[in-house]
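The complex appears here minus one protein chain, its other protein chains still in place.
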Amino acid sequence: MAIQRHDVGPRMSKAVVHGDTVYLAGLTADKTAGKSVGEQTKEILSLIDHYLKECGTDKSKLLRANIWITDISKFNEMNKEWDAWVSPGNTPARATVEAKLAAANLNVEIMVVAAK
Amino acid sequence: MAIQRHDVGPRMSKAVVHGDTVYLAGLTADKTAGKSVGEQTKEILSLIDHYLKECGTDKSKLLRANIWITDISKFNEMNKEWDAWVSPGNTPARATVEAKLAAANLNVEIMVVAAK
Partner (left out) sequence: MAIQRHDVGPRMSKAVVHGDTVYLAGLTADKTAGKSVGEQTKEILSLIDHYLKECGTDKSKLLRANIWITDISKFNEMNKEWDAWVSPGNTPARATVEAKLAAANLNVEIMVVAAK
């Protein structure tokens, strides 16, 4: 099966397509870095939409999601954005845990696998 | 390839089947929430059995497992249940790290990928 990579950097690619499985990188906020969990989540979800589209798919085909938040007490704040964003009836298998992230101004990271 | 979802909620699905790959959600204790790591692990493993069966497969086809425990010093207590449960000769690729989970009465979370 062919491998197609998108937004390929020297460290990682933002999206990798293998056959009809799409692996996105752990995405974090850019414009909203330093802002609230809700704002960062919203930006990350729009980045996921963007990369899924680049790979020829969309959120209705999400298979799996891993979410890390730096403060698990903000779980509901993150979920508010997530619940509003997911495709009803097409929600992925998901796990959310607390973890410190690569930069101090980031409070959410989301990594998904989708079908194509 | 078709996508089939099981136990679909507004936030996540408990199991998602894509072709012959099965993705389960990060599962946590229900009845044993608040109890020991060993008891919660045992319940989670029985939930995994349940969802794998719903997807037409079983633990002998596990491919990958991610385990989070809130206190890594309980690693052996978790492993005691895990080692007794896995299918000999058919163990998955596995990683276990410490992480705080979504609710204070949960001390283990397990997320697996299996073949169908």
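Order of writing sets the chain letters: A and B. Residues in each chain are counted from 1.
In the analysis below, a contact is a pair of C-beta atoms (placed from the backbone, for glycine too) under 8 Å apart; a residue touches a chain by one contact, two chains touch by 3 or more.
Bear in mind the structure is a predicted one, so any value in this text is a computation, not a measurement.
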Touch with the omitted chain, as defined above, among B:4, B:36 or B:96: B:96
Omitted-chain contact residue, chosen from B:30, B:49 or B:83: B:83
Those residues of subunit A which, in the complete complex, touch the missing chain: 1, 3, 5, 8-16, 18-19, 21, 23-26, 66, 68, 99-102, 109, 111, 113
Contact set of subunit B toward the excluded chain (per top definition): 20-21, 61, 63-66, 72, 75, 79, 82-83, 86, 88-99, 113, 115
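Here, only the chains that are shown with their structure count from here on.
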Between subunit A and subunit B, centroid-to-centroid distance (C-alpha), Å: 21
